[in-house]
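Every protein chain of the complex appears in place save one, which is left out.
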Amino acid sequence: MSSLVKCPHCGLRPREEFTIRGEVAAPRPSAGADEATWFDHVYLRDNPRGEHREYWHHAGGCRRWLVLSRNTLTHETSDVVDASTLKTEGAR
Amino acid sequence: MTSFRIEGGTLIDRSDVRRFTFNGEALSGIGGDTVASALLANGKQLVGRSFKYHRPRGILTAGAAEPNALLTIGRDGRRDPNTRATMAELYDGLEARSQNCWPNVSFDIGAANGLLGPLLGAGFYYKTFMWPAAFWEKVYEPLIRKAAGLGRASYDPDPGYYEKCWAHCDLLVIGAGPTGLAAALTAGRAGARVIIADEGAQPGGGFLAEGSPVGGKPADTVLADIIGELHALPNVEIRKRTTVFAAYDDQVFGAVERVQKHLPENEINPHRAMERLWRIVARQVVLATGAEERPIVFGGNDRPGVMMAGAMRTYLNAYGVAPGKRVALFANNSQAYQTAVDLEARGIEVAAIIDPRTCPNINYAGKARLIAGAMVRDTAGRRAIKSITVRHDDGSDEVIAVDALGVSGGYSPIVHLACHRGGKPVWSDAHIGFMPPEKTDGMTPCGAVAGKAGIAACFAAGGVAAVKALAELGVMGEAASLPGVEQTAETVDHIQPVWRVASSKGKAFVDFQNDVAASDITLAMREGYDHVELAKRYTTNGMATDQGKTSNVNAIGILAENKRVSPGEIGTTTFRPFYTPVCFGALVGASKGMDFQPVRKSPLHGWAERHGAKFVETGLWYRSSWFPKDGETFWRDSVDREVNTVRTKVGICDVSTLGKIEVFGTDAAEFLNRVYCNAFLKLPVGKARYGIMLREDGFVYDDGTTSCLGENHYFMTTTTALAAGVLTHLEFCAQVLWPELDVRLASATDQWAQMAVAGPRSREVLSKIIDDDISNEAFPFLAAREVSMFGGRLKGRLFRISFSGELAYEIAVPAGYGESVADAVMIAGEEFGIAPYGTEALGVMRIEKGHVTHAEINGTVTPADLGMGRMVSAKKDDFIGRVMNLREGLVDPSRPSLVGIKPKSPSDKFATGSHILNPGDDVSLANDQGYVTSMCHSPTLGHPVGLALVKNGPKRHGEEVVIWNGLAGTTVTGILCDPAFVDPENEKLHA
Amino acid sequence: MRYSALSLLGNAFSKNKNWKPAWRNPDPKPHYDVIIIGGGGHGLATAYYLSKVFGVRNVAVLEKGYLGSGNIGRNTTIIRSNYLLEGNNPFYEFSMKLWEGLEQDFNFNAMVSQRGVINLFHSDAQRDAYTRRGNAMRLHGVDAELLDRDQLREKLPFLDYENARFPIMGGLMQARGGTVRHDAVAWGFARGADQNGVDIIQNCEVTGIDRDGNQITGVQTTRGAITCNKLAMAVAGSSSHVAKMVDMRLPIESHALQAFVSEGLKPFIDTVVTFGAGHFYVSQSDKGGLVFGGDIEGYNSYAQRGNLACVEHVAEAGMAMIPALSRVRILRSWGGIMDMSMDGSPIMDRTHLGNLYFNGGWCYGGFKATPASGYCFAHLLATDTPHETATAFRMDRFARGYLLDEKGVGAQANLH
Partner (left out) sequence: MHEYPLENRFAFPSNDAAGAGASINLAPIRDGFVFHVLGDANSNEVDLKQALVKIAPELGTDLRSPSPNQWFWVGGADVSDSRLAEIQAEIPEQFVLADQTHGRLRMVLFGASSRSVLAKGTMVDLSPEMFAIGQSTMTQIGHIGAMITRTADDSFELIVLRSFASTLWDELQHMAAEFRHP
């Protein structure tokens, strides 16, 4: 979905209401992690041609950060969740 | 009426006579006419000139695909260049002009290009015009540019109003011909929300051009019944004059409705849109866009009077216009014979039907002479067709006198919208055409776009498609049927592909508008540009305003024939939005001029206005930048006075636009400690602290103060520029990085009117309106708490913070009371000589004090670069940006760092953006030492002062440097110094 | 066959039947000294300069589609060298100098048109930033001029000066900037490289990269396996996809950028103009269409198309700049895939696999860089040292913290 996003809180909304941050990178490293781990988190991306997970912020709606599972070739979105569930559910 | 207007016409109203001009000539048409039908009715066959060779051109089609009849309509701000005469509805007083011709359309000097034809073949310009090198821009290009282009756009602003809308439906039906109407009727009866859109002035499509009865009733009567029923259904919306121009992801469709384009100026409602952009969200779509009849590529096929056979039917039946008096047809399929039937029914002579098929399988019983196995190889006539030359199957030629030639080379399904999301059309040998892609999620192509022909078959297909689409939505429907029409077994029209007539004499055009001939395509192939995309780009075939609607498939056919493969193997170029061109106005809607972006107004806007403020755009805000007083003619006069007032007395400044965020929650302190690079865990209640926020990459993001107003309650301010960005960033931290922390963020920017009251007398002023004790002891530097005001009538928040470097406070009050409080401060300060000051004076004072803003915090600096390296906590084990801030490149001692800079001679001036060089060094990027980030005239010191980021800057105080401004051609000797020009010991601040 | 006025005339007399193909259509040989993946502008330019300047002629360019089918054929044709940073500016100026002699060099008219590029500014802060930039250009000897409102009004009287939401204060002009016919650049380099013996192999998709330890040995393609001594990637847009074949992750995201052309018009605007208060830039092609664009879509994409919201956004900015565009009709939109790097600047370097070379991360600035990118990449491939103007484009600059961030927006690809 790159024209409309089904926000789990607000329902179907247009692209204009969102701000996009980019790929859900490797999780934020722990405080003691080395520079290489941090570099990976901050700079390196899988950038796949196909299924991709990325952060969208519903800035013009509920102001929640969402994670979209979206195909970068077809633009089809298979899943949208509130981003807080990434950590609370220990995903990735 | 002229001799070409005959009886009948489903679209016209003969009682409504409309006057118009064509190239200055006064003509008349009737209501319902397009400009094209009116011109034809007036016997105007020559209407324009082609792009390259300026060949005379007429009207080829009766619809959106028109490549030739492009006119400029209207004048001044209402001038529409390149308007297809076949789509423009005639209104009273319309002015139309031909394009791309000089001195006039009948006698066009540019036609001399035709003589150079062999030189101007495909891609000729890539091979020449290279010598001498400077001649391209100076000589060749201006000539080419002048000759190229079609209509001339107006430079005047458009007085029209435009708007945009969203619409939602269960089923979007694109095209209101027999197919689409059946689909809409089916879905409408089933109770679904339906939008049916059609580009025409009236719905009906094929019904409108039908000369024969349908189910025993006249076609227009059948149509009227259907439209009547649809209008009566509250769940069906009919959008006429509405072109669905693109299909985007997630079933969002762009459509443009020409709401008032068909009206004369005096009938236009200025409150209603000229054109309206629709963004249609459809759960299911029925694509009923029909098929485009293809021209045939033969010698002289571009001569005015050569017209699509189907277009002839439309002009006859819908507009009551005869295409000629003696007409021939050249067709490779049986459908086209219906044109002969209809012509003869109106008493127009059909001189001959030339059919390349040797045994055409037809049931035509008319009078016209049928010439089978033959081709048209040439036409004659200076400005319009006079005769055609037919090549018989025995190789002999015959010249036949005609004044119009109907052509039909088969049918190309209008698959554009089915392909906009990346689908590729599929070649069908049965239909001799590219059919919609096999996978069109949520969209059902049906009717002519799916290869059906005839009203009965299309209507049936539309109903079936709608039933299928409804089923996807869990709705039961029953396919609508046409009363009195029996479904007959489908007959297949055997179309014999004719990609070009090999025996053609003279230029045989593929793309009429861009003057691409069959020989050009062959030449492109010969030179290696044999891929369909390369051939397009090299020859420009299909790149004209019609985007190849009539030319692309023929070009593909020629490539295929040359390569001896199927057209399917050649494939198409990419179908891209827009199906037909869309004007900027519609895509912009009301967001133009001052309404380009919304205006944000501070709660003190009215107060500032009353004090004569000059405003400046700051993001979406208007901020007061200075307050000129009588006698001050130059902005600096006011700014200098305002600075002096603050430095010696007291001033008041609106700082309401700063971002304000309330931070609540039991983990709020921990949260702040993680988002700022300096410590925040132990900030006591009633205190403010300056904080620096880094990005995760270790560079400074924003700065501001955060105050602890209570246990688990903080009040953060951000810069105006990054107010939204910081909130978004904090939300990311709170929701994504640390959802386990109890932290709740509320934007409070708009709740508070906030003003800085600064200057040595500021305490005395505020004491008059604040009930609490605000003495230095009771309310020291960085104190922050709620205060009672005006004898308990109002509560505010008081912060002892200073951007100017003076004794200063910021007071925040509920926004509605902002103006009253500002007025009260002015009254209270009157005895001390208070004056309002704006962002300019604020900027001067912060430079004098060496405080940074986003001029310095430009996304590439570290806290250390700004002289605040020690603020970065070494004790905290985690905060945003901690680790990346330690990278080699970010701690490199030679990084440009903050210094003050002043001219050696106080009278010298310099500009922000000047670069710093060492004295004696060559002027080069390699010798660049840094640059001036901010500068101003300091009224306090009496000379310019600035801030700069300079390599090793802090170690070079006192050093002489060159302030280099090559743009202005100036160099000034400067001295690097401490950035705090005023009160470096902070005595004023703490007074 | 050399192109000249004479050859044109001669062929006209022979009804254009004697023109020869502009390039051969060879089958791949089993081995090449250098294989370049990507037959777009940068790959073809690399092959051209490798064969012409550095004498490396046993070269293949592998293109999965038709030559020039990537961003070289879908950009908005602008050339300029108005860069701020020391690591960028000399490189783009080198490119500008190559543009200035390119057509005579490769005997193909690419319609290099130095009609000027003007960046508008609307605030004191923007003016200051352009002053800094213009002075950086001047320091390197690049032409730059700061125009005030009156000077601008003389050149572009039809901009919205009076009623604009964000009034135009002036502009930074590079008179040597301009436009080039994009397809012709690909064709010129292809024809030139072909004449030097380079094999340009179309419809040949690389499906795998063969390696022996840390050494690349060759590639698997849809037209069979091919071995090589050195392998060069010039596949911006798909860099991550190809890098994945050797398990490399990159500081790059792929994003779609739309571009647009209007219907053909008589001369309307004779320079390139960039709006400063929204995402919009425009020039007019020699054919008459207004060619314009705006910002990327914002989400990762390998689909060469965009969405309506972005179209509207661009149109709004366009009309804020030129109100008279209202009745100009937009004819076509299309999309390309940008390698958006994490600091907005390109990467050109040898990789940790010693004989694999990377060229990508051009964001939406790759077209203007085409000749210098080809030249410098050829230099790197031939000499194993970076060209003097391309030393800052190192892969390790992100890890070490030597970013080339012209915009200063940090490690978020879609903001560059």
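All chains are identified by letter, namely A, B and C, in their written order; residue positions are counted from 1 within each chain.
Methods note: a contact is a pair of C-beta atoms (placed from the backbone, for glycine too) under 8 Å apart; a residue touches a chain by one contact, two chains touch by 3 or more.
Keep in mind it's a predicted model, so treat the numbers as computed, not measured.
Asker: Need the list of shown chains touched by the one chain that isn't shown.
Answerer: Taking every chain of the complex into account, the missing one touches A, B.
Asker: Which residue from B:Arg346, B:Lys795, B:His854 or B:His990 sits in contact with the chain not drawn here?
Answerer: Checking the options B:Arg346, B:Lys795, B:His854 or B:His990, the one contacting the hidden chain is B:Lys795.
Asker: Give the residue, chosen from B:Leu263, B:Val281 or B:Met871, that touches the chain omitted from the document.
Answerer: In the full complex, the listed residue that touches the missing chain is B:Val281.
Asker: Among B:Lys240, B:Arg636, B:Arg744 or B:His854, exactly one should touch the missing chain; which is it?
Answerer: Result: among the candidates, B:Arg744 touches the missing chain.
Asker: For the chain left out of this view, which of B:Ser602, B:Thr645, B:Thr717 or B:Ser938 touches it?
Answerer: B:Ser602
Asker: Which chain A residues would touch the chain omitted from the figure, given the whole complex?
Answerer: Spelled out for chain A, the touching residues are 4, 9-14, 16-17, 60-64, 82.
Asker: Name, in rising order, the residues on chain B that touch the hidden chain in the full complex.
Answerer: 161, 163-168, 193, 269, 271-273, 279, 281, 590-591, 595, 597-603, 606, 621, 662, 664-665, 712-713, 739, 742, 744, 746, 748-752, 768-769, 790-791, 793-795, 814-821, 823-824, 827-828
Assume only the chains that are shown with their structure count from here on.
Asker: Taking the mean of the C-alpha atoms as each chain's centre, how many Å separate chain A from chain B?
Answerer: 27
Asker: Just how far, in Å, is the C-alpha centre of chain C from the one of chain B?
Answerer: Inter-chain centre distance comes to 23 Å.
Asker: Show the residues in chain C shared as contacts by 2 or more other chains, in ascending order.
Answerer: Residue numbers touching two or more other chains: 303, 307-308, 399, 411.
Asker: Tell me, which residues of chain A touch at least two other chains?
Answerer: Residue numbers touching two or more other chains: 2-3, 14, 19, 21, 35, 39, 42, 74-75.
Asker: Please output the residues of chain B touching chain C within their complex, sorted ascending.
Answerer: Chain B reaches chain C through residues 51, 77-82, 118-119, 121, 124-131, 133, 136-137, 141, 144-146, 148-158, 160, 162, 164, 246, 248-249, 252, 254, 277, 279, 420-422, 519, 523, 526-529, 531, 533-534, 537-538, 540, 543-545, 547, 574, 576-578, 581-585, 587-589, 591-597, 599, 616-618, 695-699, 701, 854-855, 858-860, 884, 887-890, 892, 911-915, 923-928, 931-934, 964-968.
Asker: Within the complex, which stretch of chain C touches chain B?
Answerer: Against chain B, the touching part of chain C is residues 3-5, 7-9, 12-13, 15-17, 19-23, 25, 66-69, 73, 86, 89-90, 100-101, 103-104, 107-115, 122-123, 125, 127-136, 138-140, 144-146, 157-158, 160, 163-167, 181, 183-184, 187-188, 202, 262-268, 277-278, 284, 286-288, 303, 305, 307-308, 311-312, 315-320, 323-334, 397, 399-403, 405, 407-411.
Asker: In their complex, what parts of chain C are in touch with chain A?
Answerer: 238, 240-241, 244, 249-254, 297-303, 307-310, 342, 398-399, 411-414
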